Every structure is written in C-alpha cells, then in structure tokens.
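Below: one structure in structure tokens.
Apart from one protein chain that is not included, each protein chain of the complex appears where it belongs.
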Amino acid sequence: MTSDPGNQPAGPEQAPIDTDLHSATATSGPPVRDRFRDTGSAVLNAVVQGSPAVVTILAIFSALVVGALVIAFSDSTVLHAWNSFFAAPGRALSATWNSIAAAYSALFEGAIFNPHTISAAFHGGSVGAIFYPLSQSAAQATPLILTGLAVALAFRAGLFNIGAASQWIGGAIVVTYLGFAVSLPLVIHAIVCLIGGFAGGAVIGWLVGALKARTGAHEVIVTIMLNYIMYQVLNLVLGTPTALQLPGQANLTSPNIAPNAQLPHVGGPPPQVGVGFLVAIAAAAATWWLLERSTVGFEFRTVGANPSAARTAGMSVPRTWVLAMLLAGGLAGLSGAVAIQGTFYSLNFQSYGNYGFAGITVALLGRARPLGVVLAAVLFGALQAGGTVMQAVTSVPVDITFVLEGLIVLFVAAPPLIRAVFRLRRTERAGFGGAAKGWNG
Amino acid sequence: MTTLATEIRAPAATNRRMLAAGTFIAFGLVDILLFGLFSHPGDAAFALSLSGASVTVPTIRIAGWVPYIFGALSILIGIARATVITSPGLRRLAIAVVLFFFVISLLIWSDTGSWTHGIPVNVVTLLQATLAGSIPLILGALAGCMGERAGVINIAIEGQLLLGAFMAAILASTVGLWVGLIGGSLAGGLVGLVLAAFAIRFFVDQIILGVVLNLLISGITGFLYDRLMVTNAQTYNSGNTFSAVKIPGLGDIPIIGPIFFDSTIILYIAYAAIIVVQIGLFSTRWGLRVRAVGEHPTAADTVGINVLAIRYRNLVLGGLLAGIGGTYFTIGSVGPFGKDISSGLGYIALAAMIFGRWTPLGATAAALLFGFTTALGNFLGTITVPISPALLAMAPYAATIIAVAGLVGRVRAPAADGRPYVRA
Partner (left out) sequence: MELELRGITKRFGSLVANDHIDLRVAPGEIRGLLGENGAGKTTLMNVLYGLAQPDEGEILIDGRPVTIHSPKDAISNGIGMVHQHFMLVPVFTVAENVALGVEPTRTLSIPGLPGAPGLPTDLLDRGQARRRVRELSERYGLQVSPDAMVEDLPVGVQQRVEIIKALLRDASVLILDEPTAVLTPGETEDLFRVMRELRAGGRSIVFISHKLKEMQAIADDVTVIRRGRVVGQRPPTTSDSELAALMVGRAVELRVSKEPAQPGGVILSVRDLTVSGEVVPSVDGDEGRNAVDGVSLDVRAGEILGIAGVQGNGQTELCEAIMGLRPASGAVRLDDKDISRDTPRDRLRAGIAYIPEDRQADGIVADFSVSDNLVLDTYDRPPIASGIAMNLQATRDNARKLVAEFDVRTSSIDTPVGTLSGGNQQKVILAREVGRQVRLLLASQPTRGLDVGSIEFVHRRIVEERDQGTAVVIVSSELDEIYALADRIAVMYEGKITGFRSPDVPVTELGLLMAGARVSDSDGSDGSDSVDSDGPPSDGASGGGPSGGGPSADGAQEQG
C-alpha cells in the first residue's frame, strides 16, 4: 500500500512474487563496499560504473556533440559542401569542422575569456576586459541560481515546482512597485525591495502548497496554470497606467525603479560583480544550510524521500508541503528582485525572459543540490552569455543554448541511456525516478 | 502513498453545493450590477450571417435591459442549485445556462453604446474563430487522452504542437502543403516515441520528461527558425496555407454552414479524430484494453494484454494527432512559423483534457470553451471595450485550478497514470 510501483521501478530480476518472501530476499542488500580501496582504482571505478558526476559530464559532452551536429547541418555552407560530398569529401568535412569550431570558439570567448583581450592588454588595452566575459556569465547566472534554487528546494521536499515563472512574476511585480512608488534611503530601499520580492513570490508559492495540502490538487497542474495566470496578470498590470505601466507609454513596460532601490555592481566596470550575484550566492548558502543543517530542512528531505516514514516519525506532511512551496516561491520571487534591481531596472516582457523555465533545467542538472544548482546556473549563464557573443560573431542563433540545456538535462535524466551509449557497466533506474508521481498523488 | 493522499483530501464535497450556488449568484449579480446598470441606451445587434453570404439571416436586436432578466434568472438558478437541483445532468445544464447568460449579457453590454458605433456583433465570425482556435486544443487534448488513458502522462503536448507547426511550415515551403501536414503529424509522433522510450524504458519521471522535452523543442525550433527561416524565408518559411474547403450542401446552411463546414482540412480531421478516439476508447476492443492498461496494468497483464506495447502505440498515435494540431498554427492559419508559435496552448490542451475528465468529448467541449474565451477576448480587444483581455485569457487556467482542487466535482485520473509498469 505504501510503496507504489511508480516510486520504485524494480528490475525484473527481483521478481517480488510472494510478498512475504520478497521482503525476506530484499533485505539482504548488496555487500558493503570496501572503502579502503586505493584512490586510482576508485576513480576508474567511478568512471566505469558511471557515478552521477561522470554521468553529468558525459551528458554535457553528448549534448555538445549533438549541438555541434545541429549547428553544422543547419549551416547552408556545410549543406552545400555535403551536396558535392562525392566530388570533394575533404571540403565537406572541413566545412563541417569550420562551422562547428567557429561557433563553439565564439561561445567560449563570450562565456569564459577571449584570448585577444590578453594580447590587447599588453598593448595598452584594459586588463578588466579579460574578465568581461566572466562577469557577463555571472550576470546571466544570477536569476538562474535563484529560480534553480526555487525548483530544487521544492524537489527536495518531493514537490515538482514548475511554477518558478509565476513566482518570479509575483516577486517582480512587488519589487517594481516598491522600487518606483516608494521613496526610501539608500541600502534600505534595496533591502526592502528584496524582501518584497521574496514575499511576492512566497505568496504565489504558498497558494500552491496550501491547495495541495488542503485539497490534494497536484502541484504540477496548479503551477502550470499559475504560470499562465501570472503571465496575464503581468500583461494586465503592465497595460494599466494606474498599476505598473510607465505613464504616457503605450508599451507594456514599467517605469524604472529608483536609483536607491537598484543593486550596485562592485569592483567597478568592466570586471564587475553585481550585488545580485552575491545575493544569489548567499541565498544558495542559506538554502544549503536550511536543507542540510536545520530541522526544517530535515523535515523537507524526509518528506521528500519517504513521506510515509516522515509521517510515522511524527512529521506533518501537509505542513511541510506548504512551507516548502512558500520558501520556494520566495526564492523565485527573489530571482525577480535581483533581475529587476540588478540588471533591468524596469519590468517588462523582456526582463521576464525565460528564468522560470530555465530554473527547472538548472535544478535538474544540479540534482537539486544548492551547490549543484549554482554550478549548473553558472554553466547555463555562461552558455547564454557566450551564445549572445556567438550570435553576434558567427550568426549562429543564441537559441542553441536552449537546445544544449535541454539535451544536457534529458541525458542527465536518463543515466541508463548515457551508460548504454558509453558502454558503462552498471544499469540503474533513472535519475529523477522518485520525485513526482501521477496526478492522483 | 494512497492512504496519505486520501487522508489529506479535504471534504470538499460538502461545500461544493453552496460554492456552486454562490458562484451562480455571483454571475447573476455581475449580469445585473455591471452589464445591466452600466448599460447604454439602445439595442445590441447580433449579426447571424457573414457579409456576402448567399442566404442571409436577419440580424437580431436585443434591448439593453435584457441582462437584468438574465441576471435574475441566474440568481434563481443559483438558489435552485442550493436547494432542489441534484441530478448530475441538471447540474451541468445549470452551469451551461448561467455561463450562456453571462456571455450574452457581456456581449449586449459591449455592443450597446458607443464602442462599436452601431456595428453588430457578428456571431458567425465569433464562432468561426472559436472553432478554428480550438483545433490545436482539441487535437492536443486528444493526444493527452490517448497517452493518459494508457497510463502515461503527456506534458509534452506543447512540444508536439510546436514541432508539428515547425515541420509543417518547413515542409510546406520546400515540398508541398500535404507533405507539410503529414510531416507535422510525424513530428508529433516522433515526440511521442521519444517520450515513450524514456518513460517506459528508462523510467524517467514522466512529468519532468514532458517539461524537458518542451524546453528542448522550443530551443530547437527557435534555433532553426533564426538559422534558416529568418534568412531564407522564401525557401523555408514561405507561408503556404490550406484554403478553406466548403463542404457542398452542408456549407450552405445558414449560420451552421459557415461555422462548421467551411474551414480547412485540419478542422475536418479534428472532427474525425474526435469521433474515432471517442468511439475507439469507449466502444472498441482496443479502447477497453487501453483503459485497462491505464487503470490496472497488472490486471491487463494477467489476461494476456501486452501493457508496454499498448503504451508505446498510444503515445505515438496521440503524437500524430497532436502534430496535426500543431500544423494548424502554420499551414492551417497564418502560414509562416514564428518562435514559440504554440504559445502555451499545449498546456491549455492538457488543461482541457483534465477539465474534460480524460474523455475525448469532454476534452473537446472544454477546448471549445477555452477557444471561445480566446475568441471573445480577441473580439473585445478589437472594439476597445474597457475589459482587459488578460482577464478573459486567465479564465481557462483559473477554471482548471478550481477543477483539480475538487471544487467542481471530483476529477479522477486513470489510476495508473504516470506510473511505469514493471511486471511483478
């Protein structure tokens, strides 16, 4: 009754026919591994058996390969070269290689560093320019860290929060309003706005948790629907002059927030780090502490891993759901806050962007761990920063980064696939097998 | 888990009657206090035929005070709902009548007075737009039914629509319209196959999988759009469309003809799909087996039914339908592909399926309702009525939340929905 098949897809070799007998066999687990094995063979073992980190790296590699093929074979030069493949096979291959190399090196230069800036620095150029790509990547990563945390935190409590986009809007609306309609001193204004953003997102998240706890409404459906409702709310408030619309404008955009509410950049341009990035890192650290070191997080993780055992141990499962969604919503709201306060200064559909949905991929790639989320967000932020440069330099559209993100996560989600492709030994169940269940709970 | 879920489910049934009654009365009050009190002098005109139609139907004029009557009737229905109405059929009828009164009152209010300058509300155009706009919703929801009735959650409807739209556009430009239609369909089927393989073979969580596939397809189509279509619009995105085919005889019937029988081939495919899937699921051997697999796969297995084969097959077949639904966005209506042209309608299709309780007919009705709110919103947008179209656009989503929260009757998914099957 308490173990549903969706939760634990057992291999056919287990054959739990007679339940009584099965419990007898299942309890004799695998032998405990010898932990005093030498390091070299441990690394080899991790690679051959496909530990999560190895699978992630192979997934990224696979995605880059597929992405390269997509880039090359949507290039008209390459296609033309292949049309005359039998006449000049070398030309087809070199055209393919050139296309891929140009795109990926531009991507790298935009995301991490551009060798030209170093030689330029020797010839009187700015030293800071060397770090410009990295600061761009960090800026792109900032909102992603927070929406990624919003999805990851809920994940750890067993909830699939697809609604970071709606919670982002909830936060952003509050932030924008507080930002231009209220006048407060420096620092305080920015802090009030951050808190407001957290609260705005938390309200939307709370609604999801409360509906699930009280009525059993599946959080996935509710969050999907709230995404669109909040999108229309954004439409509404940005189109209403008495709400957020910039007066005297037909465009759907808000006024700029007051300078006091804006988050400054530290380090001085161009190698600069937005305070928003620091806020996001702090939020990741706080989330880590909450999840790994606090009683609240212990409850989240227990409910997420085994709600039945959590209940037996005296925890309140519905209360945990509500609190987890509230905090998750708050983090997504905070993402709205740092995006508005640190980057865009006004709310419109451009600043709304894609952070909520990208947060899902970030959380999945980061395996719902705060540190993993930060790394995944930085990776995706770098892809996006690099993608923008790549588009400018090679006219390969920046959308390839979404393809790469999707592919990476798809491969990470199916370790058996990666293991099969790379002929790794162990086969085990999927990476995200136990997180969410069917509509019926 | 089952015990946990049932224990937490609140006793919503006890309040449902009062909630429904209260909602009806609220609608009635809006009819009276908003559309009645703020009405303008004069009549509202409703045109029932298109300009230039061979047989014209006279325009209907309704006085501005009619919303008062509708409002009063809605309140009476609300009171009756709280007291005497018990049968499920009457309950549904009551919802339909109250909604109908509300919409007509809204239209009367918007057409009297200065906004439309005496131009009548063209009911035929409005309903034509409703039907056309519902095509992707209907086909997407049918795809959802096919998958979920067999026990696999399909959130990738959005991706199936989008990829279908893209393939249709590119193939229609490079090869031909019909190839575009078939290619769009196959694209949807391909997404279904990928979904099936990852969900059934690799046990990847189906909800996560659907979301990731949607993001991936959004990325791929967006990339190829920028890469190929923007620079080479003439070659890859010429914008060919099917033209409307009027069905001889039926198409000439006043009112009904132009709405139902004068459209592109895709609408007719949708008609056929509704009938085939409805009859298929509920009246054939295939459907019985599919539903058994979705409800109790072990029971199906013990009578010799191949559970996994049925799941694979249904996801691919559903994908083919959703792919056709996607072709509507390009070769069925505007022509050229645009980034994220499906604009989240796949998720509304999912909502329509849930709203329609996992039945093809119910999903179709819900899709039409959602399509109508969109058409109405567009229409009100054109006559600059002071109602934000955003409010109307929210309605389907809000309704779905209310539905899954159990406030309007219990919604029950197939019992094994979302659970991978492993033979004991």
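Order of writing sets the labels: A and B. Residues in every chain begin at 1.
Heads up, the rule we're going with is that contacts are C-beta pairs under 8 Å (C-beta built on N, C-alpha and C of every residue); 3 or more make two chains touch, one makes a residue touch a chain.
Note that the structure is predicted; figures quoted are calculated from it, not measured.
Asker: Where the complex has a chain not shown, which of A:N83, A:S119, A:Q249 or A:T312 is the residue touching it?
Answerer: A:T312
Asker: From the listed residues A:H80, A:H116 or A:R293, report the one that touches the chain absent from this view.
Answerer: A:R293
Asker: Quickly run down the residues of chain B that touch the omitted chain.
Answerer: Answer for chain B: residues 279-280, 283-289, 291-292, 295-296, 298-305, 415, 424 touch the chain left out.
Asker: Taking the full complex into account, what residues of chain A touch the chain not shown?
Answerer: Residues 2-3, 15, 17-18, 20-30, 32-33, 35, 293-296, 298-299, 301-302, 305-306, 308-316 of chain A touch the chain absent from view.
We take it that only the chains that are shown with their structure count from here on.
Asker: Would you tell me which residues of chain B are touching chain A in their complex?
Answerer: 1-5, 8-10, 12, 153, 155, 198, 201-205, 207-209, 211-213, 215-220, 222-228, 232, 344, 347-348, 350-351, 354, 388, 390-391, 393-394, 397-398, 400-401, 404-407, 412-413, 415-424
Asker: Going by the contact rule at the top, pick out the chain A residues touching chain B in the complex.
Answerer: So the residues of chain A touching chain B come out as 1-2, 4-7, 9-12, 15-17, 70, 74-76, 160, 162, 211, 213-218, 220-222, 224-229, 232-233, 235-236, 239-240, 307-308, 311, 317-318, 357-358, 360-361, 364, 396-407, 409-410, 413-414, 416-417, 429-441.
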